[in-house]
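Of the protein chains in this complex, all but one are displayed in their positions.
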Amino acid sequence: MRPDTHRLNVGAVAAAPINLLGSLIEVPLKAIQRVVGIRGMPYVFLVPNLGFFGIFVVVPLFINFAFSLTGGTNLFLSDRVYTGAEQYEFLLDCENFTDSGSCREDRFWRGIFNTTVFVFFQVGFLVLFSLVTALILNREIRGRGFFRAVYFFPVLLSPVVVALIWKWILLRDGILNAFLVTIGLEKILFFVSPQWAMFWAIFVSIWAHMGFYTLILLAGLQAIPPDLYEAAEMDGTSKERIFWRITLPLLWPNMLVVIVLALIKGVQIFDEVYVLTGGGPGTATQFIVQYIYNTGFTNQVQNFGLASAASVILGVVLFALTLMQLAAVRRKDSA
Amino acid sequence: MPDAYASSSSRRTVAGLLTARRGRGGRLHWTDIFSYAYLGLGVVLMFGPAVWLILSSFKTASGLLEFPPTLLPLGQIEVNVEGYEKPLPLYSVTEEDGTVRELAQVRRIGIIAQMVDPSDPGVTIKVPIGQREAVREFRVAWENYTAPLQRFNFLTYLKNSVVVTLAATIVTLLINSMAAYGLAIYEFKGRNAVMLFVIGTLMIPITVILVPVYLVVTELGMINSLWGVILPGAATPTGVFLLRQYMLTIPKDLIEAARMDKASEWVIYWRVVMPLATPAIAVLAIFSIMWRWNDFLWPLIVLNRSEVYTLQVGLNAFQGELDVQWHFVLAMTVVTLIPVVLVFAFLQRFITTGIASTGMK
Partner (left out) sequence: MRTRKTKALSAVAVAFAMATTSVAAETNLRMTWYNDGIEGEVMRDLLDRFEAANPEISVTLDVVPYKAILESLPVQLAAGEGPDLARVTDLGGLSEHYLDLAPYISDPAYWESNFGPFLKWLRLPGDNSSISGFMTQLTVTGPYVNRTLFEQAGLDLPGEGATWDDWAAAVNEVADALEIPIPMAWDRSGHRVSGPAISMGAMMFDADGNPALVDDGLKAMTQRLYDWHQDGTMAKELWGSVSGSSYLGANEDFANAQVVMYMSGSWQIPQFAGTIGDAFDWWAVPAPCGAAACSGMPGGAALVAMKDTEHPEQVGMLMDYLSSEEALAEFYGRTLFIPGHLGLASGGVDFDTEDPRARHALETFAGAVPTISPIAFDLQGYPSNRVMFNALISRLGEAIVGEISLDEAYDRMEQDIEQQLAEKARN
């Protein structure tokens, strides 16, 4: 029951306008190639993307940096007051960096602390569950396609919807508490306890993103040549040994992709948790991006300068993290 | 690319711990039981919440407040009683002697309800409210859906969302794949710098540069224009990264052969590389569609005129200052879910195998 024939029809219908588009662009690009030659063509191919990138990412990044050196509440850079590094000094003004309470801007530091805790557990368990799920889905089981779809499904939901779905379940009078009461337990106020709130923030973000990482790992598992396993089995190698000596090392490149992506996305966590817990209780699940958003946007005095300074610091940290990971990859590759 | 369904022999041989069932046709190994239990739990955990959301969205505003919540949407039965203009709500009343009968409530004063027997409407009966319980039936609160949809210009929002999603996806696919082609196929000066740059920007969450991007879009005169939503996110670093990694696996010989045939670089890109990169393109297309369809924060800032609202902005308009109307929130969440579920239902196989086969190495 290959659906290939069906897919071909769809493809044929879609192909007509796409082909037309290709032919339309072909004419000017041929002319350009005549002028710049093959050596010039990579730049031609890069220009549209980098152009948009420059306008909508690079320019804003520069504006953002400029903002971080100014104060006041005016929106246009030309109206803002130059303050030098004051915003940075304000953020970094701490008596003791291990105690957010001693910092002038305690919420910034609590945001950093919370984000660190979140990323540590979220990435750890995300990788673990993705790996277990991928291993199970790689087995010879009935309805594998169905189960694969089941785990992937939440990836398609928007963060707001993900958070609303779970909030609706976890409310005091929600269905989870109804279940607890039915089996004879007390209701739990999940969003009042810092530990529970953090737990659910981590749980829900794993729920939402696990499917994507599972698929990446599954692809890696399926790329492992079967004869390796056969040879190992013939040697009578134990299953555990096969896992540690063959499966895991060969899966490592995919694992790295998963870890890098999960780390980056983890540090950026915002909308899901913002809708789910609102950052509470207190500031227990208020993460760094939410701090930036609140400072620059939701406060009555929209403090773009301070928010930009915090985002520059965040950017520097993220960049350093990624460089470190890339270095790790390089070493692994050359080894 | 390995395919899960490649052949039964490879399926059998991809054996090993946690990779295949032991003892074919024989008794189940504990890992089999564990696997099926894990998967069964997965179905409940992954689908359950969404199903609960959909069920809840059909409950009335007061039905949503009940604890313990009922599984299915229920509504109180109302009966027409002679001598009363409006239909009266029906209750089942337990009397002092333990008999239970169904009475209609006329009004309630404090802790006493005045009730009548529908078959004998002449006599008013006083019942303490602790002794009555609403008689309910299965009833779907369609008004959660119809009321907001009538109030809003639903078709306009839908049209805008479709335009944004399609246009943005086409632009994204075109410019991302061109850039990926440039980075994957050619050796040129500055390539590594561009790659590093792409990866670097992968890490910037849009949330933290919201205001600067808004300024840029304002200067370009794209406020309240769908272009202001379509263009800023078009040059996704993720897309470039994903496509480039995939294009690296395309044999260089193919490209050399095409060059021998005097094909222009565009023709090589368009007719040789793009068809081969279809799985990766499909993955990016699907992600782009999802990102754009679900986008909320950015359109909310750029679009403040109702004729250019997207669905996400328009459907959230009933979130007031002081009152979250859960029955509408849930229903409208379901509405925005429908296209996602449809895309998923038709393309799920394509999506999942597509992502798997992009390799992501």
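Order as written gives the chain letters A and B; numbering starts at 1 within each chain.
Just so we're on the same page, contacts are C-beta pairs under 8 Å (C-beta built on N, C-alpha and C of every residue); 3 or more make two chains touch, one makes a residue touch a chain.
Just so you know, these numbers come straight off a predicted model, no measurement behind them.
Considering the whole complex, which of A:33, A:83, A:237 or A:325 touches the chain not shown?
A:83
In the complete assembly, which of B:125, B:276, B:300 or B:343 touches the absent chain?
B:300
In the full complex, which bits of chain A touch the chain not displayed? Write them out.
Residues 71-76, 78-79, 81, 83, 101, 104, 106, 172-173, 189, 191-192, 194, 197, 277-286, 294, 297-303, 305-306 of chain A touch the chain that is not shown.
Since one chain has been left out of the picture, which residues of chain B touch it in the full complex?
Residues 61-62, 65-67, 107-108, 110-111, 129-130, 151-152, 211, 214-215, 218-221, 223-225, 300-301, 304-307, 313, 316-324, 326 of chain B touch the chain absent from view.
Criterion: only the chains that are shown with their structure count from here on.
Between chain A and chain B, what is the separation of their C-alpha centroids in Å?
The answer is 17 Å.
Within the complex, which stretch of chain B touches chain A?
So the residues of chain B touching chain A come out as 1-4, 10-21, 35-36, 38-39, 42-43, 45-47, 49-50, 52-53, 56, 65-69, 174-176, 178-179, 181-183, 185-186, 188, 191, 194, 199-205, 207-213, 215-216, 220, 231-235, 237, 240, 259, 264-267, 269-271, 290, 293-297, 312, 326, 329-330, 333, 336-337, 340, 343-344, 348-352, 355-361.
Please give the residue numbers of chain A that touch chain B in the complex, ascending.
By the definition above, chain A touches chain B via 3, 7, 21-22, 25-26, 29-30, 33, 38-39, 41-46, 48-53, 55-57, 59-61, 63-64, 67, 75-77, 132-133, 135-136, 138-141, 144-145, 147-161, 164-166, 168-169, 173-175, 177-178, 181-182, 207, 212, 215-216, 218-224, 226-227, 229-230, 232-233, 239-240, 242-243, 246-247, 253-254, 257, 264, 267-268, 270-271, 289, 292-293, 296-297, 304, 307-308, 310-311, 314-315, 318-319, 322, 326.
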